[in-house]
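Only one protein chain is missing; all other protein chains are in place.
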Amino acid sequence: MKARFSKALSMARRNPNVSRLSDSAPSVVLLSVARLRTIGRAFRPLLVSSAFLGLLGACAWMPHEPTKEEIAQLMKQSFAERGGAKLDRLEQSALQSICSDYTGKEVPKALKEQLEQAALASVRYPADGKYLGDFKNGERIAQSGVGLQFSDAPGTVAGGNCYACHQISKQELAYGNIGPTLYNYGKLRGDSEPILKYTWARIYNAHAFNACNSMPRFGAAGILTEAQIKDVMALLLDPKSPVNQ
Amino acid sequence: MADPMKIRAAARGDVVDVRVLMAHEMETGQRKDAAGKLVPAWFISDVTASLNGKPVVKAFWGPAVSKNPYLQFKVKGGKAGDKISITWVDNKGDKRTDEVTVS
Amino acid sequence: MKSITLSHDGRERARSSLSLLSSAKAGRAGARFSQQAMLLFSGLLATTMACAQPRDATELEIEKYRQMLQDGNPAELVSLKGEGLWKKKQGPKQLSLEGCDLGLGPGVVKGANAQLPRYFADADAVMDLESRIVHCMVTIQGIDRQKVIARPYSGAGQSATDMEALVAYVVEESRGMKINVPQEHVKEKEAFARGEKIFYFRGGPYDFSCASCHAVDNQRIRLQGLPNLTKTEPAQKAFASWPAYRVSQGALRTMQWRIYDCFRQQRFPELKYLSPASVDLITYLGARANGGVMETPAIKR
Partner (left out) sequence: MSFSRREALKGGAGVGLYGAMLALGMIRPGTAQAQAAMQAAFQTKGIPDTLKALGAAGAAESADVSIVSPDIAENGAVVPVGVTSKLPNTDMVALLVDKNPNALAGAYQFLDGGVAEVNMRVKMGQSSDVFAIVRADGKYYMAKKEIKVTLGGCGG
């Protein structure tokens, strides 16, 4: 009973949050505010019940269900800036907020499509039209798990840590399975223009194809440089790369 | 002063199984500290195990032995109630001896 | 482009059915299996998947590695030191921590950590083990709080901090005890509710939440298995095995450190020691693990 109640409560709260967050973090919003408002309107009946449930939540015998603002506040209070890791990292973008709410659940189709379109629009393809760099560098980037941590020395060049989640070359045994295997990636797909563009976009902002998946937005979030992405692309797609042997 | 060891000694038939944990940094001499300076090697170099006061096993170690070393060995001819003692000496001359009764 | 996405999904499906096969092969005791079969079928699948045996040669060898480490856990050396510290008269008031109430009454250490975090009326707050030890050092021994929490974790080449030693001792006294993190007091329930939100909070440049790594069965990062903390059995096993001695760091790592380092890997800013978010998250993880059996301090890579 209690579980069902709190589930209803959190579902009801979800929608006002979306539009609220888009207002509070304009610089990182991927979706336009107007679009999100449209989505919010579609869920208006839930808004009403949310207010009702909120009243119930105020009773002393009921534990208080935390609001998004309270969690945001709590996070800010609980972390300290160090090195390059500033507190603004705790300000959720619309994408982060929505994906937090839908972890382990199906994102509604319309919302999912909007997120994917916005993600695809964020992709910047290489200006010189060259997609493939040096696969040996790519392997180093795929192996390296440093970068963007508060413990990193200033100037640390971030890696991609691809092996943390993917099998890539056969030589590396210590690979994760959060993402699919990428062994023989290029051998299976070839290196046609659509494949190059798709792979680039997938690395740049994987939400373009599967909104709210777990993969970091290596390009869109500025984790890897354009040159680094080219090297990782070569690791996957260069016929000479160990991945394609 | 060095922290105490943890020693377990259990007899099975006439063989005593001994397991020892020693508290020691076991610095390799290759690690750099936060300031980029090499931390000098510091490790247990000699371990002597004795059964009722008589040495039975001697170990010679270099800095490749892991931090807080673990050592397991067996001694023939012991029984419950006997004494197993372990003494280690490190390369700075620090030493420590602990003793247990075989169970 | 579409076909690629599809084939990717196809592979994913193929993989999970494979893992089902092998976990069935790994074979639990027949009696237990048929007993489970009476439960909801989906529930059965979920359980067997969650505790699947290692699936490939690499994982089997890693399992052997972990087994070989079990005997001879240097955490015992740390807890030995911690017991000494617990019983030592210290601070301006020259008292030991033996009068500290860890939730089961003043002086009761046995089993206390299996029931933490919990609400403490004297502080009108939910506290995890480390918050409570600090509270006792301040109120009983009269030691300055800032001094106590200034350096909770040992660094490379340093021996265990006092906090690490005390934690090792207290958690060893809960080894073998059933996890029973209370959810009675309204503040305990609220801590849990906030902890759950924090668990799903995606943020930082990598867009990670705790759930990014800990909400799916049979996942591993590199070779490190990632317990699905949204399922009871893996949640129990995970909570039961922290604090632990980390062989790669040669140090006893506390539960606060566990959370701290997860957030570091998530690329969040630095988690403050004993911060409200940390206590809420530990409350959530602990209460989710109720019914499990404490194996602390464990030993890990």
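As written, the chain order gives the labels A, B and C, with residue 1 at the start of each chain.
The working rule: a residue touches a chain if its C-beta (ideal position, glycine included) is under 8 Å from a C-beta of that chain, and two chains touch if they have at least 3 such contacts.
Everything numeric in this text was worked out from a predicted model, so none of it was measured.
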Touch list for chain B against the chain that is not drawn: 15, 28, 30, 45, 49, 51, 54-67, 69-78
Touching residues on chain A - with respect to the absent chain: 143-147, 149, 161, 163-164, 173-174
For chain C, the residues touching the chain missing from this view: 58, 61-62, 64-66, 68-69, 72, 221-224, 247-250, 265, 301
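Definition applied: only the chains that are shown with their structure count from here on.
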Whole-Å gap separating chain A and chain B, where each centre is the average of the chain's CA atoms: 50
Euclidean distance of C-alpha centroids - chain A vs chain C, Å: 26
Sites on chain C at which at least two other chains make contact: none
Touching residues on chain B, where the partner in the complex is chain C: 3-6, 19, 21-23, 25, 27, 31, 33-34, 39, 66-68, 70, 72
Complex contact set, residues of chain C against chain B: 71-74, 76-77, 80-81, 155-157, 159, 247, 250
For the chain C and chain A complex, residues of the former touching the latter: 1, 4-5, 8, 11-12, 15, 58, 186, 189-190, 193-194, 197-198, 200-209, 211-213, 215-216, 218-224, 226, 230, 263-265, 267-272, 275-278, 280
